[in-house]
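One protein chain omitted, others in place.
After this line comes chain A, so read on.
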Amino acid sequence: MDIMTGVVYPVAGLVGLYIFVSLASLIWEGIDRKLVARMQRRVGPPLLQPLYDFFKLASKETIIPNTSNFMFRAAPVLSLATAIALLAYTPMGFEPILTSKGDIIVFIYLLALLSLFKILGAISSGNPYAKIGAAREAAIMVSREPAMMLAIFAIMWRLGKLGIEKPFSMSVFYQHNIWEIGTPMSLVGALILLYVFIVWLASEIEVGFFNIPDAEEEIAEGLLVEYSGRYLALFKLTKALKAFISASLIVAIFFPWGISGYLGLTDYAATIADLLFHTLKVFLLLFAVQSIFRATTGRLKITQAVDFLWKNVFLASLLGSLLIAMEVIM
């Protein structure tokens, strides 16, 4: 492997992907706000509003509280860096840039690390509201991840039985998908897991029921209460990226079909066509999970949300995984 294929192309791909996903995810936010406004018979902001917000925040004065420590300033940068690193492991309609066997663990780890940096940044501000928000974020995080991990490991293990070269890697989904097993039990299992993933996505991007750590009305913006200016802009961007990445995971698991094959495209054109089609699917998924869910439901209390995630979603994940695994086990 020479330096071009080993280093330069992946880096170039990552940079390109980063620019594209930043724009796409911010534009999605604009679409989301517009759609929710339309649902409530308002006009809503222009589609590019999140971009304007971003630039405005970036140009504003950044205030550092005097009770804060070094992590307050490091956390936004670290979490954006983690999000960018995560892009290299995210399936985007084609195999991730840095795919290797077992990279699912890297994906889950980096996704959790994003939240961890946000929590660290929040508690580093010294603000008690932020601390409450951080405690809630931690509680939600611990509750939501096991359901997702169980489901994704079950699916990957099952797909691994169909014969693939890199088990437990994100590239699995573009070789086999969950629907092609085709037996009734696996279909039911897959549908249950789809439910699990959708709730997981809602709790990951904190909308609807799960808009708890940042709850404006209760604890004054919670986690991000002390953040302003540049750092807030970084956090907003990270949040948008995270929504896109989390939705990409679900799209890759459940709806991995590309269009380049049908259009007869090859090479770069195929990649770009798949990326655009993938983005469309992500937007559709986010429309269902983010916009509708956000417009139609209020938030739960933290105890209710934790209960819901363990007693409902985790059990569903267990059931779905068992159904998926059953044919192989028996």
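We take it that contacts are C-beta pairs under 8 Å (C-beta built on N, C-alpha and C of every residue); 3 or more make two chains touch, one makes a residue touch a chain; residues count from 1.
FYI, contacts and distances are computed from a predicted model.
The listed options are "Carbon monoxide dehydrogenase", "Cation:proton antiporter", "Tryptophan synthase alpha chain" or "Glutamyl-tRNA(Gln) amidotransferase subunit E", and the UniProt record of the chain not shown names that protein "Cation:proton antiporter". Annotation: of A:Ala37, A:Met71, A:Ala139 or A:Leu265, A:Met71 touches the absent chain (contact as defined above).
Taking the complete complex into account, A:Pro128 is the one of A:Pro46, A:Pro128 or A:Gly261 that touches the chain left out.
Residue-level contact of chain A with the missing chain is found at 67-71, 106, 109, 113, 120, 123-124, 126-128, 131, 134, 138.
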